[in-house]
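What you see is the complex with one protein chain gone and the rest in place.
Naming follows writing order (A, B and C), and every chain is counted from residue 1.
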Amino acid sequence: MAVWLFDAAAVVLVACAIAAIVQRNPLYTALLMGVVFAGLAIPFVLCQAELLAALQVIVYAGAIVVLFVIVITMLGSESREALEEQLSIRPAGTLCALVVGILLAALLAGPAVWVWGSQRAESWPTLLSRNTEAFSAALFTGRYIVPVEMASLILLAAMVAVVVMIVRPPPGSNEKTTTKQ
Amino acid sequence: MQIQQPYLIVLVFGVATVGVAGGLVAVAALFGQRKPTRGKLEPYECGIRAVGDARVRFPVKFYLVGIMFLLFSLEVIFFVPWAIVYRDLVVQSRLFGVIEMGIFLFILVIGYVYVWQRGAFDWAEAERDV
Amino acid sequence: MLVQILILAIKIVCVLLFVMGMVPVLIYIERKLIADFQQRLGPHRVGPWGVLQPIADGLKLFLKEDIMPANANKLVYVLAPIASMAPAIMMFAVIPFGEPVDVLGHRVGLWLADLNIGLLYVLALSSLGVYGIILGGWSSNSKYPLLGSMRSAAQMVSYELPLAVTLLGPLLLAGTLSMVGLVEWQMSNHWLVLMQPVAFVLFMLCAVAETNRAPFDLPEAESELVAGFHTEYSGFKFAMFFMAEYAAIVSICAVAVTVFLGGWSGPVLPPIMWFLIKLFALIFIFMWLRATFPRLRYDHFMQLAWLRLLPLALASVFLTALVLCLPVPESPALVAAANAGVIAAVLLFELLMRARRRLVQEKG
Partner (left out) sequence: MAAIPTSHYIMLSAALFAVGVLGVLIRRNAIVIFLAIELMLNAVNLAFVAMARHMGPVATKMGGATGLVDAMQGQVFVIFVLAVAGAEVAVGLAIIVALFRHKRTLDVDEVNLMKW
């Protein structure tokens, strides 16, 4: 039952992902990617990572893809030509890309063969019942304190970078704008 | 797998909801009459003929809000697991949890103040800054 | 097994009917209330006291011509109303309506699913509500809807943040994300509104903004934007946006009831009645606000979210955390006092802002 559900979800997700990257209209690409990102919550839940599944939907589908959609709709009409790229189908190139893709997938799926027979997940269910608490405890009981603070610093850096790039300095300051040259 | 049963229910409910919403739209499309004329199909612009293209470019402020939302919501997602285990943290070592998050919050506040002082939240400015 | 599936099916149908059924009820109540506030009669022709008016309106919209503007993006145009309605209804999957009851020897909870991450599920869905609005405005290929949808998107993402932060306070106290767990915690302790009054008020403010209701209904400000993102929508698709708005009100109020007002808990009356009473009380506040306050100016409105509500919500959470780690026995009064202490912080903040503005003025 769970395996069927997983496999069905997997097929749909991969199909959506492929559809997304061959889409001419970037808005459709963004929306299909949103479906993929939100849909990944299903494997996450089946893997007993409910908290991450929710965060995945909140961050990816609820914030990141929304941002992409805002940018795409915001750039407006002048950009319609710029947005919609002409997808030229060159047979040789397509073939090469397909071969590269299949090889890559096979290479990456190597570990799948490695873990094929082994079913070590049996003792895991004992941990399940309180796994959001376990996750939270793991994150905050001290072992990951440096990465947590680093994450905050990275976000601070991103904030500063965005403001420097996008916001014009207040009138009167002698700072040079970075967006105008 | 008891723990996942509620999620299955949510999935079923989600499919049912989208089905009902989509079904309503489909059924209503069958009932409504359809007599399109050119005037009717024009975009509404207070009665005059539409001027120029509708998909105009927007001030960058709108985008900036989206980006700030993304960055701050990433900060907030770190608060969630912290809040879940906070009582345990207090039991284990009284001040550890609050100091840990205090530093996190402090860094966040630095960013907030910087963004604010640069006028990113100042929407009156946006009028001039198209 | 079969019985369980049957019960589940009945529950799903009941919840769907409840949400859909609430829409005409709310429309009627709102029209009557606003009429009372303005000393008019309100609907009174269709049916006794006009109670059938919303149903007549619904039928009318159902049979209306469905106009799709030329140059509209057809697929997105059709998807948008569905995308804006589904999240509002799906939120009800985790709302507990009442205590578990015994049906045919089975213990059945009066909720669809008690997720162990219920609160995050609510947040996730409310963050998905933006799509319907952006897509609806964009696909119409018309200026007013696009302007309205951009405003609406900016507004919804801005108020999403403080909304999420205000939920952290209750989470900190109860230590569980499960909605049923939250209600049970409140039954054995106190209602969280008593311990987190500021968070509750902030939550309601953000809820009003999230659902695009007056006085925060800037995306559909008639005097500026005609009807906002759904200007080009007609017939039943328009009705869908309308229903989505009311469904969102019901669901966000239900969340507030569950998280802050103790859900189904209460004396004498049956639990489900308590839930409904609290729900309608909050919905009444929504309508009262609409009748009382004029619309805000857009820049003030965005500043309210970023410069007032967000710092206030963060301060309220952090002060609560500070109180919890004090070496004194935990008392609800202390937590509440700390939460209210945020108000003092805000006054200080306000003074600083004033001082800064004066400084800037003197310089310029």
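Basically, a residue touches a chain if its C-beta (ideal position, glycine included) is under 8 Å from a C-beta of that chain, and two chains touch if they have at least 3 such contacts.
Not measured: the values here are computed from a predicted model.
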{"item": "Visible chains in contact with the missing one", "value": "A, B"}
{"item": "Residue of B:Y63, B:Y86 or B:W123 touching the missing chain in the full complex", "value": "B:Y63"}
{"item": "Touching residues (missing chain, whole complex) on subunit B", "value": "1, 4, 60, 63, 67, 70-71, 74, 77-78, 81"}
{"item": "Touch list for subunit A against the chain that is not drawn", "value": "1-3, 6-7, 10, 13-14, 17-18, 20-21, 23, 26, 29-30, 33, 36-37, 40, 43-44, 46-49, 51-52, 55-56, 59-60, 63-64, 67-68, 71-72, 75, 78-79, 82-83, 85, 93, 97, 100-102, 104-109, 111-113, 115-116, 118-124, 127, 130-131, 134-135, 137-139, 141, 143-144, 147, 151, 154-155, 157-159, 161-162, 165-166, 178-179, 181"}
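Note that only the chains that are shown with their structure count from here on.
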{"item": "Inter-chain pair with the most contacting C-beta pairs", "value": "B-C"}
{"item": "Subunit A-subunit B separation of Cα centroids, rounded to whole Å", "value": "16"}
{"item": "Residues of subunit C engaged with two or more neighbouring chains", "value": "115-116, 120-121, 127, 138, 146, 150, 153, 157, 160, 177"}
{"item": "Multi-partner residues of subunit B (each touching 2 or more other chains)", "value": "3, 7, 54-56, 58, 62, 66, 68-69, 73, 80, 84-85, 97, 108"}
{"item": "Subunit C to subunit A touching residues, read off their complex", "value": "76, 115-117, 120-121, 123-124, 127-128, 130-131, 134-135, 138, 146, 149-150, 153, 157, 160, 177, 364"}
{"item": "Partner subunit C, residues of subunit B touching it in the complex", "value": "3, 6-7, 9-10, 12-14, 16-18, 20-22, 24-25, 28-29, 31-36, 38, 40-46, 50, 54-56, 58, 61-62, 65-66, 68-69, 72-73, 76, 79-80, 83-87, 90, 94-95, 97-98, 101-102, 105, 108, 112, 116, 121-124, 126"}
{"item": "In the complex with subunit B, residue positions of subunit A that touch it", "value": "2, 42, 45-46, 48, 50-51, 55, 58-59, 62-64, 66-67, 70-71, 73-80, 128-129, 132-133, 135-137, 139-142, 145, 148-149, 151-153, 155-156, 158-160, 162-163, 166-170"}
